[in-house]
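First up is the structure itself, then whatever we jot down about it.
Complex shown without one protein chain; remaining protein chains in place.
Here is subunit A:
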């Protein structure tokens, strides 16, 4: 098996902190976090890895994979056991997403969106009735989609045009959404629509729209460069009637929820990019240790060693940024700047790593017979979705600016 043996010590060493040390290293996990990571690592290697290439080629996520994600409890990591969830922590979700991404970034993003966006929204904003209706489905058999972007509004999310017109006790939603992940398999859609365009973004409201609602059309999925097994579809909403009780949270507060949740979601994406980079690296380095040219392993050439060490350093830094952002959030401390840093940095590191790994593997790295080229294609979306790199940088700059206010 492919083993990342580098500095990874046994499980017990990772838990160990020398007596009297009150600040353990960032890579310190509770016993449960360690067990979860091991379980997911094994599950991903044995049940998902054999299907990755086929799912990528056919641009289709095997339904067995989705079912087994639910069976393993990976789709409701933070959901309360009373709703059939695992009842674990945000950091556990991050570890799970990282482990899944080492094997397949598409599977990781499915798990990430469900846990960090959909489940979080319902848990934080849901009424008792909404939670009862949806949370147990989300943890056991139903995938959710988050619908914010449109053809004319990506980064400029709040200029969205989808309208929700109020009638007595229901709304009629009209508009279209683009780039909706998981759309092919989702049973519920969280649609951001503007209930009062005259107030600008302060009319944006989050609506729960079930898949079988009349007027909701899921368009043909995009033919993408990477993350192909993750369905990305346009959505058409044609006079979709949604009862008032299907509003998640408050009318006109949708923009707040979107931002709030994307702040957390970006740590999840960071974990995905981190896992992607690590998984790619773990598969490329063994090749460099086997391949012999000019009488020695190509790993032993100084230029190679320097490149490999540099990339390993970048991945380590990316990991620390990601883990720290996650721990900050769990600790209830400010984390938005750090989350932006994590997402921005890991997506850049994923790009660097995958690009270098192909070079290290030479010709075979360029062929589809080896898994490396898929990582290269998959990483590109990291700098684009859930907040482009430029948006992350601008957000960080705003925080930095404030820090210097006297």
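As a working rule, a contact is a pair of C-beta atoms (placed from the backbone, for glycine too) under 8 Å apart; a residue touches a chain by one contact, two chains touch by 3 or more; residues count from 1.
The rule we apply is simple: contacts and distances are computed from a predicted model.
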Protein name as given in UniProt for the chain not displayed, "SUMO-activating enzyme subunit", "Centromere protein X", "GTP binding elongation factor GUF1" or "Electron transfer flavoprotein subunit beta": "Electron transfer flavoprotein subunit beta"
Full-complex contact with the absent chain, from A:81, A:200, A:243 or A:334: A:81
Which of A:72, A:130, A:324 or A:389 contacts the chain that the document leaves out: A:72
Touch residues of subunit A, complete complex, unshown partner: 1, 3, 5, 8-13, 31-32, 35-36, 38-40, 42-43, 71-74, 77, 81, 85-88, 92, 96
